[in-house]
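Of the protein chains in this complex, all but one are displayed in their positions.
Chain naming follows the written order as A and B, and within any one chain the residues start at number 1.
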Amino acid sequence: MKQPEIPISPSKYIKRYLKRCITGPISLLMGLSVTLRYFFNPKRIITEQYPENKKTLKMHPRYRGCLELIEDENDENLCTACGLCEKACPNASINILKTKNIAGKKVLGQYLFHLGSCTQCGLCIEACPFGAIRMNQEFELSSESVDSFDLILNKKEGRG
Amino acid sequence: MMIPSVPHPLGDWVRQMIPIPELAFLANALICIIAICAVAIGSAPILIYMERKVCAHIQCRLGPMRLGYRGTLQTIADVMKLLFKEVYAPSGADKFVFYLAPMIVLVAPFLVLAMIPFDHNLQVSNLSVGIPFVIAVNGFGILAILIGGWASNNKYSLLGALRSGAQMISYEISFALVLLFVVMVSGSASLMEITLSQSGTILDWWIFKIPVLGFLAFIMFFISSIAELNRAPFDIAEAEQELTGGYHTEYNGTAFAMFYLAEYINLITISSLASTCFLGGFFPPLIGVEAVDTILLKVPGFLWFAGKVVLMIWAYMMVRWTFVRPRVDQLMALEWKFLLPFNLLLLALGAVYIAF
Partner (left out) sequence: MSSRKLPPGFREEVLDSDTEEYFVNMGPQHPSTHGALRLALRLDGETIVEVVPHFGYIHRGIEKQAESMNYLQYIMLSDRQDYLTAIQNNWGICLAFEKGLGIGVPERGEFIRVMLAELGRIASHLVFYACFGGDLGGQTALLFGFKEREMIHDILDEVTGSRLTTNFFRPGGSVHDIPDTFIPRVTSFLEHLEKSMVDYERFLSKNIIVLERTKGIGILSKEDAIAYGCSGPVLRASGVSYDVRKNDPYGIYDQLDFDVPITYRGDTYDRYVVRIAEIHESIKILRQCIKLFPEGPYRSKEKPSIRLNPGSYYSATETAKGLYATYVVAASGDKPYRIHTRGPSFANLAALNNMARGHKISDLVSILSTIDPVIPEIDR
């Protein structure tokens, strides 16, 4: 709340007035000295020229981008379709469709991942007991079509 | 009012080519108007680019870099965008006044620009009452802000307009008083005469000629002209953080572009006035050493003038991007309690200086 102003004596007022006449400009010049120093020192510029520096721009290894299955050179994955990641996901971004292989064993059919609702929290990776999934360093995930956010992560069905 | 009477090779040539004197006069006037408009409107995008670069470098950024070499075409693209936007008024706005405001906002800076001597024989009109004319005309710009803010039918706009009106009334006084100081010491109200009174070395400029007083007067002029320009830190009429844009909250497209343009043309005008009155106008900064002076004198006067204007504009930009905005009542207190007494003191001391 605004406090009522305390009246002060004229001599005090003049003293404060003169003091302000001297300290005021000095304080302003101090501020100006900072901006002048920054202006004449182009080395301080920290702007990253984003699309131009794409080649050199590397995200940190822990960066949480898009979810992917860890696959070897034969596109084989480690997923056993146990469904723990599906349960760990807070917003149901993962759907695991199970299927049966020739031997009649339950294996991964399709690993559906809805990027549109993913919050990149990383709980699925923590939940996976087999280390079958990871988050890559991809950060340009925007797209023009909604359909491109529904991803099928596995190329082959799981080994079981 | 605009009398292209100053002897200039181009003017003489036109007078020779057109035998009827009235027609020649009209042709000359037309040339002057076109030249002034072209220079002012043409330099506004350059100044916008400069402002963006200056503020970016202060803030450790690069500023526009994409369009053209280091973003030089960026402002052109921005202007194009503004021009092609739909112009509409908010419901309940006084349409006639709403669209009148951006038109009259440009009048004042152009009229002042006509008084400025750019070189020995490069001036549209050499009025003998130049300074009073400048003071009188300069108050015209505020009219546009007032009626524009009032016609917008928006409380923020109205607040901005009222703030601006109060600010302008206050700062007009010290602005006029400082110019009066210059008129007093130089002994003439004509801007050409004021410039010519500063011929000689750099120490003959009014900022240095009178010890201390000249510099103080220059600072006074600088402060009051920032308020006159409605620029930060005295941009309480716009006050983006408080009033969401103040008087031009509701303007868009071309109408907004006019306000934007006027701000930068005003910047040129006031900077020209400052370099005319204090920084020796079109005279080069001679230092009294023969060898250097001959080189300096070879550069044409209007280039020196342009250089000083750019320097002043840069100073305005540095101030704008450094200081925070005072409150409305503090702005008024600064004028009435600090600037006005100092200005009166300055006038008195100036009189003492002339007397002795």
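As a working rule, a residue touches a chain if its C-beta (ideal position, glycine included) is under 8 Å from a C-beta of that chain, and two chains touch if they have at least 3 such contacts.
Worth saying up front: this structure is predicted, and the values here are computed from it rather than measured.
Screening B:140, B:323 or B:353 for touch with the missing chain picks out B:323. The missing chain, though absent from the display, is touched by one residue of A:70, A:88, A:112 or A:151; that residue is A:88. When the full complex is taken into account, the listed residue touching the unshown chain is B:55, out of B:55, B:73, B:122 or B:315. Contact with the chain not shown here comes from a single listed residue; of B:78, B:172, B:235 or B:263, that residue is B:235. Take subunit A: the residues that touch the chain left off the picture are 1-3, 20, 23-24, 27-28, 30-31, 33-35, 37-38, 46, 59-60, 62-64, 84, 88, 90, 119-123, 126-127, 129, 135. Counting over the whole complex, subunit B has residues 55, 58-61, 155-156, 159, 232-233, 235-236, 239-244, 321-330 touching the chain that is not drawn.
As a convention for this text, only the chains that are shown with their structure count from here on.
With each centre defined as the average position of its C-alpha atoms, the distance from subunit A to subunit B rounds to 47 Å.
Looking at the complex, you find that subunit A touches subunit B at residues 17, 21, 28, 31-32, 34-36, 38-39, 42, 44-47, 49. If you check the complex, the residues on subunit B that touch subunit A are 54, 57-62, 65, 318-319, 321-323, 337-338.
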